[in-house]
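Before any comments, here is the structure.
A protein chain is absent from this complex, but the other protein chains hold their places.
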Amino acid sequence: MEQKLHFETDYMAGCHPLVLEALVKTNMAETVGYGDDHYTAGARQIILDVCGLTAEEAEVQFFVGGTQTNATLIDGLLGNCEGVIAADSAHINVHESGAIELSGHKVLSLPQKAGKIQAKDLEEYLTHFYADDTWPHMVIPGMVYITHPTEYGGLYSVDELKAIRDICQRYGIPLYLDGARLGYALGASTTAPTLKDIAALCDVFYIGGTKCGAMFGEAAVVRRGLIRHLFSLMKQHGAVLAKGRLLGLQFRTLFTDNLYERICGQAVALAQELRRIMVDAGFPAVIDSPTNQQFFEMPNEAIDALAQHVGFEYWGPRGATHSTVRFVTSWATPPQSITQLANIISTPS
Amino acid sequence: MEQKLHFETDYMAGCHPLVLEALVKTNMAETVGYGDDHYTAGARQIILDVCGLTAEEAEVQFFVGGTQTNATLIDGLLGNCEGVIAADSAHINVHESGAIELSGHKVLSLPQKAGKIQAKDLEEYLTHFYADDTWPHMVIPGMVYITHPTEYGGLYSVDELKAIRDICQRYGIPLYLDGARLGYALGASTTAPTLKDIAALCDVFYIGGTKCGAMFGEAAVVRRGLIRHLFSLMKQHGAVLAKGRLLGLQFRTLFTDNLYERICGQAVALAQELRRIMVDAGFPAVIDSPTNQQFFEMPNEAIDALAQHVGFEYWGPRGATHSTVRFVTSWATPPQSITQLANIISTPS
Amino acid sequence: MEQKLHFETDYMAGCHPLVLEALVKTNMAETVGYGDDHYTAGARQIILDVCGLTAEEAEVQFFVGGTQTNATLIDGLLGNCEGVIAADSAHINVHESGAIELSGHKVLSLPQKAGKIQAKDLEEYLTHFYADDTWPHMVIPGMVYITHPTEYGGLYSVDELKAIRDICQRYGIPLYLDGARLGYALGASTTAPTLKDIAALCDVFYIGGTKCGAMFGEAAVVRRGLIRHLFSLMKQHGAVLAKGRLLGLQFRTLFTDNLYERICGQAVALAQELRRIMVDAGFPAVIDSPTNQQFFEMPNEAIDALAQHVGFEYWGPRGATHSTVRFVTSWATPPQSITQLANIISTPS
Partner (left out) sequence: MEQKLHFETDYMAGCHPLVLEALVKTNMAETVGYGDDHYTAGARQIILDVCGLTAEEAEVQFFVGGTQTNATLIDGLLGNCEGVIAADSAHINVHESGAIELSGHKVLSLPQKAGKIQAKDLEEYLTHFYADDTWPHMVIPGMVYITHPTEYGGLYSVDELKAIRDICQRYGIPLYLDGARLGYALGASTTAPTLKDIAALCDVFYIGGTKCGAMFGEAAVVRRGLIRHLFSLMKQHGAVLAKGRLLGLQFRTLFTDNLYERICGQAVALAQELRRIMVDAGFPAVIDSPTNQQFFEMPNEAIDALAQHVGFEYWGPRGATHSTVRFVTSWATPPQSITQLANIISTPS
């Protein structure tokens, strides 16, 4: 029986075989909990190294999932009456069920292009805010949140990051980068920022594992001195994994021999090939995405026909005649699935 | 010495002389606290009466100020994961320092016209929300908040209120009306909704005292069964006045002999006269406001000249050559101040 | 007709006649809102002066009520994961409907004597806390809260305050004094701490107005640098009074010619006389209270008989044969009411 192809999202499979192997090998080892074990210590050091940071400059903390990571760290970064500036399409503004508000803070939204905020919009927002005499009655902008890749697959260039960073510094507010899909940025064939660039330009960021080869887990890098009581804050947010070593083990594996970037890079290559196939088939790409998420406009009939063999998602509501759909590759996408997709598309249904 | 004319806002003076008299007369009376006194009981009954409600249908609770009222009642109306739909210009979205978010809830903003939301925008929002499969990952619309008059002096018609109300009922969410300046709506010369209309169409609303003749205070009318533990919730929000009778006394006075509507109606009449003077002087009204707030576009030089004799406020940032300004009348505005304003404007500076 | 005597509590009457006069005189004056007026500026300066503080050392902010003051300032003082240490009988732990928890913080309770915490209990708590390896999993003690007078009428001596203060300094946590009834401490005939003592020993405290001669209002004194965005925080907590001057006016009056201390001192003198009468009548005082609240054990029949002529409150549940009751005097208590009480008690019913 024919098996359906899966391009719905990048968290459909378990974990990369090498990650699984690490978990299996160490399964019966007995270690202390809460991340105080030596596997986790090792993972922390490797991550600091690839980021070009010392343990005096930053600390590495592991979380289980992205919403949890965002909610905890943003709560830690914001003071009373402060909000977080983010694109109106940002995950924290749309798809986290109000996790930021649960901790008492407002998301202050800016318009987006390909999911990115623009330095000039940010500057304008901050200038206008403090130009308004009534600002003490308003939510004070306390940090900036960006996603990289964005929800639309977009990437910031180093120059764009620098421009945002400069504004943040001028206003004394931290810059936070949500890297839930960071592997697909690092593995992109563009001149995207490296981990060292990101570490140099962002105050806090996280390296996504869940979507990038781990069974689960995110590695947060936090500049020292920015968040008091960080471990307690994680505990309070229900974000401390009892068997913390499971996270350390996975990230140690992902950051050994450049595995993280390699497996995500392959997924991006497949996504670019998928895009050529789709565009050639007459389905225009609606966003210029250099990463593993690709968005196309398709006639509804073509969508319906394709959906019998291939899994993918609507992006927004179904239109009257055409709709936008999203295809996602991942570290787990078999290369032959792209050829199969091409065959399916080229075959008259 | 010439005294400056004051049109900055409607809470610059103390309270109406009759309100003050009531406070003075009863000053040394000793009553129980927290609103369990007979003055407050009387005020509750009068307000229910003018609203056409029985004590079985609704309860009346008194607050000290508007932000407190909004924060407490909206917290009480929203369940977990629910947000409040409001115009993007709504007071709760802009000028309450994130009080809604402090209690864990998001403000879901809609575009506005003269500060009003449109029924069709509301309907579209709700339709799209539930049409999106990912809605359980999003903040659930749990109520609708409107201001009346709006921040721009606008008024909902009965038909507009009904249309919004119908949508709320279809989705099973309460409609809340912030009447911080409600007196200036009731006193407007338009066919604005009456208190009975509002009571029939809204689940919760408050009758503003602070800006409408009271020294301070707002009277909230809450349909029974909508908010559990309402008194405790007020206490928890720091919104219970120890000497609750001060609020009861003021509202009893304001709702005796129609005082509330009369004194605010006079302010609206003065505002309309002020508007004619300004428009005649060549300063166009930027919003068609039937209430006590008026907004004009003026050349910056004219602003600077006028500001030497008259108090008013910028509405938004000062422009390059022209700016928008706001003039506000109140129950305390002396009628002659309008004539004086006309004189000042007609006198070449 | 005989009028009932009132000893239920100290917020049953309006305000001291001089306070009322100040409000009446200025009623129609038009000033800017939110405490930026000159009356408030004057009150701030007077309070700093009587506290022996400069505007560089501390800021004075006015609130409407005590729960609001506590909730706002404690939220401002505590960081993430931090709790407030307080006596288990503390108002914030018992009678504020969970206002502290609403802002995300735990009350860490210590045993009390006459409502006071003991320096040695505090020290022990902190020592044990940090001696426990699991403390990062626990709520971190972030400040100390005391009431003065306490809920039982007790007073801290200067030495007791100093001992608590020393421990706070050693652990780097602020000391907060809730002075809802502070006038009755300052007016006590004991060697209680002066306002200057309190200002020197506490980081944050408030001078209660509601129970001490004002119509309403509390004046908070906050050491500079301790609470960021204090005004915005007040706004967010619904604790900014639009007509802020009403608070400034009242406190300016109360702190002119030592009115505050004088009127409360008289109430304390009456309370001490009341106590002698009660004790002489065979109703033992259950707490040694040097202030305006007095607690007695009485046979239930005596309570029932007295309650026909005199208002007072049970303190805790009614016992099988005897119960504890509370009598409170205030600035508004007429001296003759004590004589009348004596007469009633000495008359066989």
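For clarity, chains are labelled A, B and C in written order, and residue numbers in each chain start from 1.
To be clear about the criterion, a contact is a pair of C-beta atoms (placed from the backbone, for glycine too) under 8 Å apart; a residue touches a chain by one contact, two chains touch by 3 or more.
Keep in mind that what you see is a predicted model, and the values were worked out from it rather than measured.
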Shown chains in contact with the undisplayed one are A, B, C
Full-complex touch with the removed chain, picking from B:G14, B:G104 or B:P149, is B:G104
Touch criterion as defined above, residue of A:V50, A:V64, A:L77 or A:L122 at the omitted chain | A:V64
Listed in rising order, the chain A residues that touch the chain left out are 6, 8-9, 11-15, 17, 20, 23-24, 26-33, 64-72, 96-99, 102-103, 210-211, 215-216, 232-233, 235-243, 246, 332
In the full complex, which residues of chain B touch the absent chain?
-> 75-76, 79-82, 103-104, 136-138, 140, 227-229, 231-233, 235-236
Pick out the residues on chain C that sit against the missing chain.
-> 81, 83, 94-98, 101-107, 128, 131-134, 136-139, 314, 316-317
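Methods note: only the chains that are shown with their structure count from here on.
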Please categorise the chain-chain contact pattern as a line, ring, star, complete graph or other.
-> complete
Measure off the straight-line distance from the CA centroid of chain B to the CA centroid of chain C, and report it in whole Å.
-> 33
Chain centre separation (chain A, chain B; CA means) in Å | 43
Touching two or more other chains - residue numbers and ranges from chain C | 103, 232-233, 235-236
